[in-house]
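Encoded as structure tokens, the structure appears first; notes follow it.
For this view, one protein chain was removed and the others were kept in their places.
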Amino acid sequence: MDKNQIQDFVAKRVAAELKDGDLVNLGIGLPTRVANFVADDINVTFQSENGFVGLGPAPDDSCIDMRIVTAGGTPSSILPGGMFFDSSTSFSIIRGGHLDMTVLGALQVDEKGNLANYMIPGKMVPGMGGAMDLVAGAKQVVIAMEHTQKGNPKILKEVNLPITGVGVVDLIVTEMGVMKVTEEGLVLTEINPEFTVEQVQEATEAKLIIADDLKEMV
Amino acid sequence: MDKNQIQDFVAKRVAAELKDGDLVNLGIGLPTRVANFVADDINVTFQSENGFVGLGPAPDDSCIDMRIVTAGGTPSSILPGGMFFDSSTSFSIIRGGHLDMTVLGALQVDEKGNLANYMIPGKMVPGMGGAMDLVAGAKQVVIAMEHTQKGNPKILKEVNLPITGVGVVDLIVTEMGVMKVTEEGLVLTEINPEFTVEQVQEATEAKLIIADDLKEMV
Amino acid sequence: MSKVIEIQEAIDKIKDGDVIMVGGFLACGTPLKIIDALVESGKKDLTLICNDTSYVDRGVGKMVVAKQFKKIIASHVGTNRETGNQMNSGETEVVLVPQGTLAEQVRAGGSGLGGVLTRTGIGTLVQEGKQMVEIDGVEWILEKPLRADVALLYGTKVDKSGNIYYEGSTQNFNILMAAAADTVIVEAEEIVEVGELNPNIVRTPGIFVSYIVQGDVL
Partner (left out) sequence: MSKVIEIQEAIDKIKDGDVIMVGGFLACGTPLKIIDALVESGKKDLTLICNDTSYVDRGVGKMVVAKQFKKIIASHVGTNRETGNQMNSGETEVVLVPQGTLAEQVRAGGSGLGGVLTRTGIGTLVQEGKQMVEIDGVEWILEKPLRADVALLYGTKVDKSGNIYYEGSTQNFNILMAAAADTVIVEAEEIVEVGELNPNIVRTPGIFVSYIVQGDVL
């Protein structure tokens, strides 16, 4: 799979976690693609932390409204039944436990569910934006990312970059498999048949617990 | 003066305190009448704590909108330039120091500027409504009331009913005079020429300091 | 997917002993039809969170007369003598809260905030028994968040997904309570199709609303 295929593969698997009626916030990058794979028979609403629910697809060039953008700053649209609000309302929704799920990328994530995704000291300092509120408030936190970064594991025993949230991650989805954060550690519940369990473990610093009923990731 | 004349007399004097551009909240009862005496050459905006700025006069019976009421629950109107908001915005305005003045009634007020106006234990328990926020947040707190209650002083050395606010009152206006709350105590700055200083003092439990330049209240 | 239900279904969502929040300010912005049906239903031992207890013959005031509440949290009860009677006799527990504090407590309950830090009520009965927080040498009262089992709201125009547009001074507590209850039922003056409301003027997002009931036109 090329990078594009990997991202779609991961996004599609994350989309399978969605349930009818869910309210979801997607981070920028890979997580944004999840919206493309929502099942036809369910109704999912996307929240955009810059100020609306009912995030629609990117508009055609001919009907761009500079007043309607995504949290990534790109032109967007609002679906029927959506509405606009201010930043305090937006984060009342996020912090107040009204989001069923947030899907975010990660620089590092560890077996205790700790997440690091907002800075590499002295190097990359984008800032946390809404991520710290999202992981603090969403009912379910799903990490959607490529399994490794330039061959180096991103799923660690313990994150060493500045933390975005302590013990907040529920599920990790990568092109290699699906991992659940549990009291006992990371449980590999699904595996991409292109890989062996050994290969996944090799690409993962944290020790994986293999689910008894390990399934194929499709 | 009959009761009605007294109330208008007091309200008119309070209105003379208003300045161009002021944002003001008027309590129910006597204070509400202040709106009737605003000078023609100034622009004063009235806030209604139930959810709008731009409080207008009571509408004719023919154009009552049950969706627009005063904080006293009576039909109202909104002036051009007004707007409606929710209770949190309303009290952000009040508590946040955006009100230039609030005019309230009192059960008791004392020489330290303490105010009691929301309950008589075991007897009358209306509740504080917005009054505690108003006295905590408004830049200027003016008490507009009849000087005595059934002949008994309401302006005391020390209030003995449950307090609405500690040291919050700036000015007291009654049909007998105008009293300013200062570090030294209550200063009578204006007197209704129908009364003597002795009569005002007799109707007041707190010791009045008579201003050097005591003026006639008109 | 329409959230519209019959009024009896709405009543069935409320159980004896529930904590209910009811929007409105002296019955303006109160879901009057639902409240009337609730009186009819005879539900009991309820806790009420509402700005006030209205009048004996209108809105939640009727429920006070019918003795359906074991506890009432409100900012003002003076327009309903029955509340005062039940309070003085000890029959009903009445907690009086400054209006701005009540608004913020409900907002905090819906926004994932730990509490409200206010100067309103300092030095009064309101402060008694409360945790105080000193910030840079200034004391603030900590007021805790409020939540409810069921919120009963009013809306002027409501689309079938629950988005609410308000007219006049009806927003008051409705907007805040929408986020602070497990089940949220809105009584609509007018129910419209999804997409009919301008997303720039909706004030309560449909994601907060569980059910919609057709109300009467005011």
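Letters A, B and C name the chains as they come in the text, with residue numbers starting at 1 for each one.
Operating definition for what follows: contacts are C-beta pairs under 8 Å (C-beta built on N, C-alpha and C of every residue); 3 or more make two chains touch, one makes a residue touch a chain.
Quantities reported herein were computed from a predicted structural model and do not represent experimental measurements.
One chain is not depicted; across the entire complex it touches A, B, C. Contact with the chain not shown here comes from a single listed residue; of B:Thr45, B:Gln140 or B:Gln201, that residue is B:Thr45.
The missing chain, though absent from the display, is touched by one residue of C:Thr118, C:Asn172 or C:Thr204; that residue is C:Thr118. When the missing chain is restored to the complex, the residue among A:Asn50, A:Gln108, A:Thr174 or A:Asn192 that touches it is A:Asn50.
In the full complex, the hidden chain is touched by chain C at residues 104, 112-119, 131, 133, 135, 138, 140, 142, 144, 165-168, 200-201.
Contact between chain A and the unshown chain involves residues 48-52, 65-69, 71-73, 76, 78, 84-88, 90-91, 94-95, 118-119, 122-133, 136-137, 162-166. Contact residues of chain B toward the unshown chain are 21, 23, 43, 45, 47, 52-54, 78, 80-85, 88-89, 91-98, 136-137.
Assume only the chains that are shown with their structure count from here on.
The most central chain, judged by C-alpha centres against the centre of all protein C-alpha atoms, is C. With centres defined as mean CA coordinates, chain C is found 35 Å away from chain A. For the pair chain A and chain B, the distance between mean C-alpha positions equals 55 Å.
Here the spacing of chain B and chain C, counted between their Cα centres, is 29 Å.
The set of chain C residues that touch two or more partner chains comprises 107. Shared interface positions of chain A, i.e. residues touching 2 or more other chains, are not present.
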